[in-house]
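With one protein chain withheld, the remaining protein chains of the complex are depicted in position.
Think of it as A and B in the order they're written, each chain with its own count starting at 1.
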Amino acid sequence: MTDMASIEGIIKILFVVVIIAAAYIISTRNILSLVSVYSLQSLTLAAIALALWIADGKIVLLEIAIVTIASKVLIIPYFIATIQERIRIKRDIEFHYLNPTTSLLVSMVMMLVIYFALSRILPTAPGTPSLLFFGAVIGISLMLMGMMVTFSRKRAITKVMGYLSMENGVLFFGMFVTELPLIIEFLIIIDLIILVLLTTILAVGIDSTLEEYHNRLHRFHLWEDKEDAS
Amino acid sequence: MILTAFVVATLVAIGLVAICHTNRQMNAVAIAHGIFFVAVAVAMLATVSLPVNTVLLGSQYFSIDHFGLFEILIAVVIFMLGAIYAGGYVESLIATGELEKGSLKLFSGAWCLLLLLIVLAFSADNLALFWIFAELTTILSAMLIAVLSAKENIDAAIKYILIASTAMLFSFIGFIFLFEVSRTTLGTGSLNWTELMQHAGSFPPAMMIAVFAFVFIGFGAKSGIFPFHTWLPEAHVKAPSAVSAVLSSVLLNIGIYAIIRTAALVHQTSAMTIVSPFILLFAILTSGIAAFSMLPQRNLKKLIAFSSIENMGITLIGLAIATPVAVFWVIFHVMAHAFTKASLFLSAGILHRQYHSKFSGEAPDDIRDVFRLQPLAAWGIVIGGLAIIGMPPSPVFFSKIFILLQLVGYSLGALLIVLVLIFIAAGAFGYFVITSFMQRESPESSEAPEASGQTGSGVPPLSSGSPLDFEQYETPLGMKIPIIALIAIVIVLGIWFPSGETAFISRIVADLRF
Partner (left out) sequence: MSLDFVVYMMVNTLLVIAAAPFFVSFIKKVKAWTQGRRGPSVFQTYANLAKLLKKEVIYSPHSSRIMRVTPYVNIAAALVASLFVPLAFVPEPVGGIGNIILFLYLLALGKFFMALSGLDAGSSFGGMGSSREMSISAVIEPTTIIVFAALAFVFKTLNIFTIFSVTAGSSTPVTPTLILLGISLFIILIVETSRIPVDNPETHLELTMIHEGMILEQSGRNLALMELSSGIKLTLLIALLINLVLPFGLGTTLTVAGIAIAAVLFLLKGVLLGGIIGLFESSMSKMRFFRLPSLFAMAFFFSTLTIIIEVFT
């Protein structure tokens, strides 16, 4: 039983790490560190899944952890970092509507609102573990924070990062509220990868001139032009 | 079985597209693909007793009921006509250099795949699976928008992806909630629609409100509901017209379909009384924003796009009332809107080829002498426009009038507002058609803005540089047939209500337990 308690303690600490990463994602202007913090956040998520697996023994959680590490810690950050190197955008210093300071304050208020809203909706009898409930609250908060990033940034590449961290929130929420079949989790990840691929490739076009963009697409072999070549 | 046939057909089509070399061959593949889908869907309608059981589909996650088949039929017909139309349209895009030859394969391949995904989405029984297919349709249709590879197109595509996908994550949260609800009440969690429908009556109302709220955010964005409608005009305007037709007639339906399904679940609990005023509020806001945006619109495609938003609002109004009659007409409206809007976008496509209007959507159209140059497209716009604003005896007229009649019993104030909005939208459409289509080719009118440009207003004259003599664009037959077919469908739908159709839609309403 002490094992359970210590796992719960570890999970709580990981919660905090996730939130710190989210706060950093909201406020940083450096794209490269944005990517690494995102992969740190995903790694934390995987660690939480592992900890839950040790506690519950549900094999689905282990699989989720593996899938998360493969896709969100390795593939996607690597891909974005590569793209980012090519377009040579290091910082994103323009913001719509909200600057980072306001976003942080707003997200704080939102957390409270979500807390109260969820405490009404979710069946939290005194017996239910508060850990799961907190997981749900943090999951949705993470989503809203990601949404603020998506809406307040101007560069497409940072918007994508916001979307990705939103998706982390969904995974988080799903992990704590209920257990979904792995196949669905897996399909979501596939969807995520396609979306990221497409958006970043398109985004490369946004941040440069058109000719350059075409050259880039050719270089990535994404735009085949056989009839011209022959 | 059936789904396997669909999948295999699409794979074959994509394989053929990959080895094709000319546009004509690829287009033939796309048309054949469309015709195959229509044939299978019609065969299903004619022979199989609904709901299609799992043995025929080959997976427990899929099931086609009346509603699904209804949406599939709309989708496949519009895709087939769109494919026929796309042949000539794409040819012309390549001729003017707006579309690169290299991206032809991408276009045809994505087109076939999109149809498959839409059919799979409508036949998914599992809501999470449905969500994933819906999300993939967003990505693929964004690809079809970005295929023109102009900067504005990419911009619009990214905006579309980000807004729609961001919002769709919320609806996934909604489905997770739903799963949890079913898990706590049924013991084992399930997202299978048929199972949920059987037990929805025992779900706790408070949770169902949350479920609906989240799902509504997501799929509302997908179908252009306020406040997430901002992507819609841009995406629809900048896409190639064949794609615009599909976006507006089929992809918007996906969102509405999900909202109707979720509302059907909520309807069985007591939560509907709380939810329906909110649906009505957002429906009226959506229609209102769209109607007022239509009023000053000088760009044909943008006008049509906003009209889509307005019609989605009207659909939701019917859903908010949630009486069987209202839902019947909601479903009828979905169909009527789809065909009418497709005919409008396809006609607008011809006009765009004729006048080489920019796809930016900000510039006003410069339409002149339209009845001499493009009589078919002009009449297509006129008839389609009359149909979409609800002139009797168009199908939209019937759905609108019956939804409004149902609204009488719900709220008189809302009725008044909606009536005013419908009139504004109609007026905007009429004003645009009358002012632009009456324009004759006259040297004075084109010199006037240039003179004002010289006075130093700083604004570049809008029509300067446009040639006075438009060369007539030879519209190929392939682009004319779909428009004629769609207009014929619209007229037939308006004046002939076969008993089979009524029974079919009534069956959908019964399935949804409204």
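Keep this in mind: contacts are C-beta pairs under 8 Å (C-beta built on N, C-alpha and C of every residue); 3 or more make two chains touch, one makes a residue touch a chain.
Here the structure is a predicted model, which means the values were calculated and not measured.
**Q** Relative to the complete complex, which of the depicted chains are touched by the chain excluded from display?
**A** A
**Q** Going by the contact rule already stated, which one of A:S36, A:T82 or A:T101 would touch the omitted chain in the full complex?
**A** Touching the chain that is not displayed is residue A:T101.
**Q** Provide the residue numbers of chain A that touch the chain removed from this figure.
**A** Touching the chain left out of view, chain A contributes residues 9, 12-13, 15-17, 19-20, 23, 27, 99-101, 104-105, 107-108, 111-112, 115, 130, 134.
Quick note on the criterion: only the chains that are shown with their structure count from here on.
**Q** Could you put a whole-Å number on the gap between the CA centroids of chain A and chain B?
**A** Their C-alpha centroids are separated by 30 Å.
**Q** Within the complex, which stretch of chain A touches chain B?
**A** Residue list for chain A touching chain B: 117, 120-123, 140, 143, 147, 150, 156, 159-160, 162-163, 166-167, 169-170, 173-174, 177-180, 184, 187-188, 191, 194-195, 198-199, 202-203, 205-206, 210, 213-214, 223-228.
**Q** Which positions of chain B touch chain A when the two form their complex?
**A** 21, 100-103, 105-106, 128-129, 132, 135-136, 139, 142-143, 146, 149-151, 154-155, 157-158, 161-162, 165-166, 169-170, 172-173, 176-177, 179-180, 183-184, 189, 204, 206-207, 209-210
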